[in-house]
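Report on the following structure.
A protein chain is absent from this complex, but the other protein chains hold their places.
Order as written gives the chain letters A and B; numbering starts at 1 within each chain.
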Amino acid sequence: MKALSDKETKNKTVRPLRLYGDYLVMLAAPFILALSGYGARPLAVISVAILCAVLSDMLFCVILKRKFLLRDLSNICIGAAIALMLPAGVPLYVPAVASVFAVITAKVPFGGSMRTPFVPAAAGFAFVSVCFKEQVFDFSYNSAQKMLGERSLGALLMQGNAVRLNAINVFDIISGNVAGPMGAGCGLLMAACLVFLLFRRREALLAPLSFIAVCALYAAILPRVNASVFTSIFMELSSGSLLFAAAFLLSDNAAQPERAITKILNGAVCGLFCMTMRAVGTYEETVCFAVLLANAFSPIIDSAVKKLPSKKKGAEK
Amino acid sequence: MSNKLSFRDVFVRGAVIFNPVLVQLAGLCPVVAASTSLKSAAMLSAVAFAELIAVCVIASAFLKKVPRWVRMPLYLIIGLVLICPVLWYIETKTLINLSLSMKIYIPLIAINSVVAVHCEQFAVKNSVKLAFYDAAAVGIGASAVFVAVGVLRELLGSATIGGMPVNIPVTFKGMLMPFGCLVILGFAAALLKSFVSKKYPEYIENGVLVAKKEEPSEPVITQESVEAEEQTDETSSEPINEDVQGGIKIGTQEEIDEFLKSLGIDTQETGDEQ
Partner (left out) sequence: MKIITDLFLTAFYTVFVQNLVLSSGLGMSEAFRVSAKPGTFGRIAVMISGFSVVTSALCAAVNIYAVEAELSYAVRAAVYGIVLAAVYAVVAITARLVFKASDKFLGTLGIAAFNTLVFAIPHINNSAAYSFAGSIGSGLGAGVAFILAAALINKGSQLIAENEEIPDAFKGTPAMFFYVALISLAFAGFTDTNLFG
């Protein structure tokens, strides 16, 4: 299959079916991992999230007298992405609320997922993080066999204690055997998803890669734990949904600027906000808030970048 | 100025079609920040309503010949003279227990943009009677939004209405935060727009709320009078990119620049570097 360029998707020459089909292929892997780790529970969470996203979109299509496109897979992607960032034991109303909020505030009012300036899944997750903080960051479900029990890496980082990596099984962390979001904990799998993107939409990788680089740099310069630089970087990147957001939210082409340099800057800004929020904020996972902020800053960065060459031209004249 | 406009005309335009909060985007601070319950919303709307009427009537009666830059601090002073004694009385002489946010946001009503917009846009250009009509209409429109938003936020955020528990399965803490209010305002504005497009389609052009094509003969609230004022005063309290009583017509940068140029404002000249 031919890889998609961002120009194609912006110009709407590519059908959403193909774009979101790719996302669904990518989302299938963490979903299967969640099933293997937590049993049937993830199936219930993901089903509720997808169903609510589809139904709310359908309802608004009826209200607004617009055609509901069954082949628009974006609702499924929104629901699945939200569900996989939540803990497996989360009450089912949480994914339902997140999906409905994502669709009715970040998708419908802006004319659909191909034109929205914000990533709907990030909006949905951010909303439930504010509304149901205890439930969204309660990772106790089925966590007896996990490396740190019900404590997540994010919680460990927030406490800021001294950590020695050799005392923690590195493989446990990168394979997702730590309490955390049900589908976002496995670093290896997220890396595989990024590799998949490399073959499918190479330009979409710019923002995620610069995001990860800035997060790593921030973790190295301003570590939250008393540990080596490598340990700090490793733990920050592995905690929460950081890599998941890089692969699935930051690569969303609708909310991404067109220029390569803007994508890189956008990812960097997102990384800076994400790590600053982690350092000074009250939430264990802040990546979705950072994605929304980066989406808001994206047009400003884009117009600043657009002005650069014209200044150069002016100077040459 | 003519007094031919009836209260109904003024009411429909001021409270519904060009609702101060949902269309003109004025008075957002009290509704977004403080209208988190029916009680707080009712208090804020009562204060805003009384203050709006009083200041608009005083402005129309006494401040028409005062220069605009002198009028603006006077609105604040008049507002504070009206609000602070009442607040002081409630605080010190009654057993009413005001929350900290109410103690701070009630005086902020004195500097509310609804007051400044309607005093400058309407009251100082019209008779006392029409200024009273306009202030009452706008006050009712704003108060209705304050109270409706307050009830919804209290219901969804605290599962109570007026302090009485309501049995709903889930509460949303986010609804008590400013973004929750903005979401409610977004839906309310969409509902209002749908209503206006059905009942008053002459106010809708290309999906955006605009001035009615056939304006009433009275010059009091015509686009021309507003624009004429703007041409002499760049920073009218009225939104720069709007039609008649404030229906914001969002435009591209080029449209905004063109619009500003039509008002005699060169965006290059007024740049930051200047």
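Keep in mind that, in the parts below, a contact is a pair of C-beta atoms (placed from the backbone, for glycine too) under 8 Å apart; a residue touches a chain by one contact, two chains touch by 3 or more.
Model, not experiment: these values are computed from the prediction.
J.: Going by the stated contact criterion, tell me the shown chains that border the hidden chain.
T.: Result for the missing chain's touching partners among shown chains: A, B.
J.: Touch as defined at the start, partner being the missing chain; which of B:12, B:50, B:108 or B:128 qualifies?
T.: B:108
J.: If I consider the whole complex, including the chain that's not displayed, which of B:12, B:46, B:151 or B:177 touches that chain?
T.: B:177
J.: Of B:12, B:50, B:80 or B:151, which one is in contact with the hidden chain?
T.: In the complete complex, the chain left out is touched by residue B:80.
J.: Of A:84, A:126, A:235 or A:250, which residue touches the hidden chain?
T.: Once the missing chain is taken into account, the touching residue is A:126.
J.: If the hidden chain were put back, which residues of chain B would touch it?
T.: Looking at chain B, the ones touching the missing chain are residues 22-23, 25-29, 31-33, 67-69, 72-73, 75-77, 80, 83-88, 91-92, 99-101, 103-105, 107-108, 110-113, 116, 173-174, 176-183, 185-187, 189-191, 193-194, 197, 207-209, 232-241, 247-253, 255-256, 260, 265-274.
J.: Just checking the interface: what residues of chain A touch the absent partner chain?
T.: 64, 66, 105-106, 108-112, 114-115, 117-118, 123, 126-127, 129-130, 133, 273, 276-277, 280-283, 286, 288-290, 292-293, 295-297, 299-300, 303
We adopt the following convention: only the chains that are shown with their structure count from here on.
J.: For chain B, which residues are in contact with chain A within the complex?
T.: Touch residues, chain B against chain A: 169-175, 177, 183, 186, 190.
J.: List the residues on chain A that touch chain B in their complex, please.
T.: Touch residues, chain A against chain B: 93, 97, 105, 109, 127, 130-133.
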